[in-house]
Structure formats: C-alpha cells, structure tokens
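Could you have a look at this structure, given as structure tokens, before my questions?
Then we have chain A:
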Amino acid sequence: MANGQEGGMSMREQAIVDKILEKAPYAEGKVRRERRIEFTVPAERIRDFLTLLKKNNFELMLQITPVDWPNDGEIELIYQIWSVTHRTHVMVRTRIPRELEKARMPTVKDIYPVAETYERDAHDFFGVYFEGNWKMEMPWILDDTEQDIYPLRKDFDMLQYVKKKYKILDRFDENKDNYVI
Partner candidate 1 sequence: MINELMIIIFTPLITGVIAWLLDIKGLREGISILGAAVPLAYLIQAHQTLTSQPSIQYSIVISGFKFEFLLYHLSWIFAMIAGVVGFAAVLGMASTTKDSYEWLFALMSLTGVYGIFLADDLISFFIFWEIMTFGSFMMVLKYNRKASLKYFLLSVLGAYSMLLAIGILYAKVGALDFTTIQQTLYQDAMRGVLGTNTLLSRNDMLLIFGLFLIAFGVKAGMFPLHVWAPDAYSETNQSYTAMFSGVLSKAGVYGMLVIYILLGTRLMYQFGRIGAAPKFGYVIAFLGGITIIVGGLLAALQEDIRKLFAYSSISQVGYILVGIGVGSALSIEAAIYHAISHALFKGLFFLIVATIVLRTGKTEFKDMGGLAEKMPITFAMTFVAILSLAGIPPLVGFASKWLLFEAVIHENMPILGGMIFFGSAIGFVYLIRFTYAVWFGQRPTDLDDTKDTPIPLAIAMGILALLNVVFGIAPGLVATELNKIFGKEIIKGTIWELNIGFGRYNGLLITIWLVTGIVIAGIIYFLGAKVRRVPVTDTYQGGNPVTMEYNLTIRRNFFLPLKETLAFWLRISFDRLYQDIGRWVEDLAETLRNYIYNGNVQAYAWYLAIILLILALWGV
Partner candidate 2 sequence: MITSMIGIALKAFLILLYATFVGFMFMGIIRIVTARIHRRVGPPIYQPILDTIKLLSKKSNITHGLIYDFGVLYALGATILALMFIPLGSISILRAYGDLILITFLLEIPMLGIMFAAMSSGNPWAGLGSQRALLTLLAVQVPLGFAIVALAEFYDTFSTYQIVMAQQTAGWSITYLPLLLAAVAYDIVLQAMFGKEPFDIMIAPGEISLGPMVEFGGKHMGILQIQHAIALFAETLFFSNIFLGGAVVTAFASSILNTLASLGILLIKQLAVLLIAIFIGAIFPRFTIDQAARFYWKWPTIIAAAGAILAAL
Partner candidate 3 sequence: MVAQSELIKEARENGMDLLPLDKDTYELFFGPQHMATENFSIILKMDGHRVVEAIANPGFLHRGFEKLAEFRPWHTNVALLLRVCVPESDVPETIYSMAVDEIIGWEVPERAQWIRTTVLEMARVSSYLFWIMGLSFKLGVYTAGQWAAAYRERLMALFEQLTGARVYHIYTIPGGVRRDIPSDRWLHQLKDTVEYIKSKLPDFDHLVFENYITFKRMEGIGVMNKKFALSEGVTGPNLRATGVPYDVRRADPYLLYPELDFEVPVLNEGDALARALIRRFELEQDLYILEQLLDMGPPSGPYQVSDPRLKNLPRFKVPAGDAFSHVESTKGDFGAYVVSDGKNKPYRVQIRGPSIAHGIRVLEHLLVGSRIADVPVILMSLDNCPPDIDR
C-alpha cells in the first residue's frame, strides 16, 4: 500500500524539507520515506535548528537517541521529533566527540521541556553532558555505585563488569566460561 501513494506523499515531505532547509542552510536534509524525514545538523547549531522545527509545528519530541560509534570516535545524537500537524517524523542527527570531557551538548529543554528527561537518560547511559540542564546530576535510573560507568557505550565490557560485580555467573557450572553468543 505504501508504494502506491509514495509519489504524492513524498512530495509533501519534500516540501517540508525544502521549507526547513531554506531557513537553515547549515543543515542537510532528505526524505527517507513517506512520513520520515532526516536532517543532519552540526552540533553547535542544534538549538537553532530545533527552535526552527518547533516553530514549524514539530511539537512532539519523542526521544533523544544516542548511538555510540567508537570507530569514528563520535557519539551520534538523534532527536526524534514528531509533528502532529504534518504527521511526519523527523530525525535530527548530530555528532559529538565521544571523549567524556568533550561529550557536551547544549540542552534543548527550554525548546522541548520533555528533553530534560531524555537528556538525563542520555547522560546516565552515555555520559553525554547537557549543559544548562540542572537535573543532570540528579540520580536517575542507575545506582550511585555505577555512576562512573556508562553502560550503553560500546567500550563498556559488560561481561567483565558483571563477573566483577556479581562474583559468580552460573550457579550450576562455575567453570562454564565461554560466554559468547
């Protein structure tokens, strides 16, 4: 069913992309499929871009997805935004360095208040610090003993950590150690 309407529907999305890009020449944008748009924005312009999106009726921020790319030495942040008006999903991609002290972003909680929660989440699991979000230090999901580790980063050796923390892994066979899937 998707194929039949693709031409007409994609036009609408393309129009939106064009309209946005017109005002934000620093961004790159493309239509993924119907109701899916993707923008790539440099990290320092993210606030401007999201302000622009908000003005253009992209009301709902669904999620901030960090993805760790250790090979590139970068963490990709994807702001997933849905527009109730345009019925379109926008992914705003940006990349920041993954070193702990450099993995900093300006907060967007004044643009999308709900981002506060997502940013806390991203901070807890990826160590991305969002400047201006005062709840960053507030205890979130992880316990304090794990405060220094960021478990969702790719270089977090989970098995090693689990062995260290919980001492034995297997009740029935302690010499079962080929834990690979």
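Basically, a residue touches a chain if its C-beta (ideal position, glycine included) is under 8 Å from a C-beta of that chain, and two chains touch if they have at least 3 such contacts; residues count from 1.
Regarding candidate selection, all candidates are chains of the complex that A comes from, given by their letters.
Here the structure is a predicted model, which means the values were calculated and not measured.
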Chain touching chain A (counting every copy) in this complex, out of 1, 2 or 3: 3
Candidate 3-touching residues of chain A, taken from the complex the two chains share: 1, 35-36, 59-63, 65, 67-68, 78, 80, 82, 84, 87, 89, 91, 112-114, 116-118, 121, 125, 138-143, 151-152, 156, 158, 181
